[in-house]
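The full complex has more chains than appear here; those shown keep their coordinates.
Each chain gets a letter, A and B, in the order it is written, and its residues are counted from 1.
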Amino acid sequence: MIRLRYFASLRERLGVDEESLALPPGVADVATLRSALRERGGAWAEALAETRPVLCAVNQAMARPGDAVADGDEVAFFPPVTGG
Amino acid sequence: MDEVRVQQEPFDAAAEIAALRAGNPRIGAVVSFLGLMRDLNEGEPVATMTLEHYPGMTERSLEAIVAEARARWDLEGVRVVHRVGTLRPEEPIVLVAVASRHRGEAFRACEFVIDWLKTRAPFWKKETTATGDRWVAHRAADAEAEARWGIDPRP
């Protein structure tokens, strides 16, 4: 199982702030996880489209598309940050 | 000493700076950045702003930014306090205060911390205007400001 979290405009678009998920088959990194979520269609396909600037954190550290995702991880998706 | 904090309540910048430099007579310079809520963004009046964050990751990312500043410059102390929740115009959003022996290091490190914070710390602003709520868009200028400092080893 992985824990998924969504923040800010992405959370609003998807209508969910967090969920637990069995690691889908073929998912080994951030890019394949994002792609698997896109396949849910609708808001998911739109909000996580490759052209959208979506950031990802794995275990609360910024991650790149090629970074590994494994069972037990906390993975978050969110828009570019705007604090400060 | 170093400290990073995220809080709902307003902070007292003077008390933060006093704590930063208390009992350290080696400090010759304190440079501080105070970020304030403006009443106008992209030409439209803004009534209130709500700051969302990613609890846990926020503190970790601020600590990582401070550690990076420490590695780059010889500093005597760094303090970052960032508010979340609902704010009104003229209210402070963030304080970055850096103490060092000489001023050059404090100026560089203070600007570095706020530049990295603006692109790496998980905060998001939502504004309430007369025409409704809107999420603030990431400024291209912030990405450029971050890029000036070069790449760190982490993603």
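Throughout what follows, contacts are C-beta pairs under 8 Å (C-beta built on N, C-alpha and C of every residue); 3 or more make two chains touch, one makes a residue touch a chain.
The shown structure was predicted, so the numbers you read here are calculated from the model rather than taken from an experiment.
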Assembly formula (labels as shown, counts from the whole structure file): A x2, B x2
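The rule we apply is simple: only the chains that are shown with their structure count from here on.
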Residue ranges of chain B touching chain A (in the complex, touch as defined): 35, 51-54, 56-57, 60-61, 64, 82, 93-94, 114, 117-126, 135-139, 154-155
Of chain A, residues touching chain B in the complex: 5, 7-9, 53, 57, 60-64, 67, 76, 78-84
